[in-house]
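With one protein chain held back, the other chains of the complex are shown just where they sit.
Presenting chain A:
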Amino acid sequence: MNEALAISASGLVKRFGERRVVDGIDIAVPRGAVYGVLGPNGAGKTTTLRMLLGIIEPNAGERTLLGYRRPREASDRVGYLPEERGLYPAMKAREAIAFLGALRGLDWRIGRKRADVLLERAGLAHAADSKIRKLSKGMAQLVQLLGSVVHEPELLVLDEPFSGLDPVNQENLERLILAERDRGATILFSTHVMAHAERLCDRLTIIAGGRARFEGTVADARGTLPMRAHYVPHQEGPGIAALLPADAVRQADGWRFTVPEGGAEETLKRLIDAGHGISGLSIERPGLHDAFVRIVGGEEMSA
């Protein structure tokens, strides 16, 4: 626990009945970072976030939120978008945002003023006086999201914020997250969609089966997999497979294989010598998606 961390937790355990939903998770979120909690469905992401926020108490373990060992005492400086969205259907959008702010200690009048600004910026100015029940699900979700930042929290916790949004609004949300980071907030969000995490996260942790399987930057995660090569020969021939590494797979647009440990030069030299030539070649790290699948899948198989 130190000043550089917005959240730190060690050995968090949560049992529901006999099942250990969270089984000893450590987490350390630096201040000012965008931090992702990744994991498949049912991995324990939501339960972990709830414990970090003090909504539920862990069976074991310690956590510190903005320096408080009782997370609830920091509640006025935290914004939270739960996975199960919910607003009062009879409230108008502006009031709903002001209410969420008021729960966190923001004056109602200031809340209403900021709500207008936020709605305007999100392109929802026309909805300020609409009741929540009249809004589409995606719009209501945006309203709730605005309500979770209206009091300008130091820490913003978003549980699966992208689910239920169309691609345009997903873009808007990414922009909003980055804007909050630029304001100085720390952002912790969970997702099982890798593309967002890959673009946004400074650091991330991958949870599966109630345990952390990986902790580090996106580059670190991708670095757990070797480079992959995509090779298109100039001259196809029957002997080509024998010259490529054992895992090479032929696809419609060429061959794909894992770059061997010493690099790709040896293989390429053999191919050129054999007269197959090189029409196309790319060598790159696999995406976070592949890393995620390998980390989660591999662990599950070994578990």
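One rule holds for everything that comes next: a contact is a pair of C-beta atoms (placed from the backbone, for glycine too) under 8 Å apart; a residue touches a chain by one contact, two chains touch by 3 or more; residues count from 1.
The rule is short, and it goes like this: contacts and distances are computed from a predicted model.
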From "ABC transporter permease", "Succinate--CoA ligase [ADP-forming] subunit alpha", "beta-galactosidase" or "Bifunctional protein PyrR", the hidden chain's UniProt protein name: "ABC transporter permease"
Absent-chain contact - pick from A:Arg104, A:Arg213 or A:His276: A:Arg104
Options A:Leu12, A:Val29 or A:Leu53, residue touching the unrepresented chain: A:Leu53
Hidden partner chain, touching residue among A:Arg20, A:Arg85, A:Arg181 or A:His230: A:Arg85
Chain not shown, touching residues in chain A: 1-3, 16, 50, 53-59, 66-70, 72-78, 80, 82, 84-91, 99-100, 102-105, 144
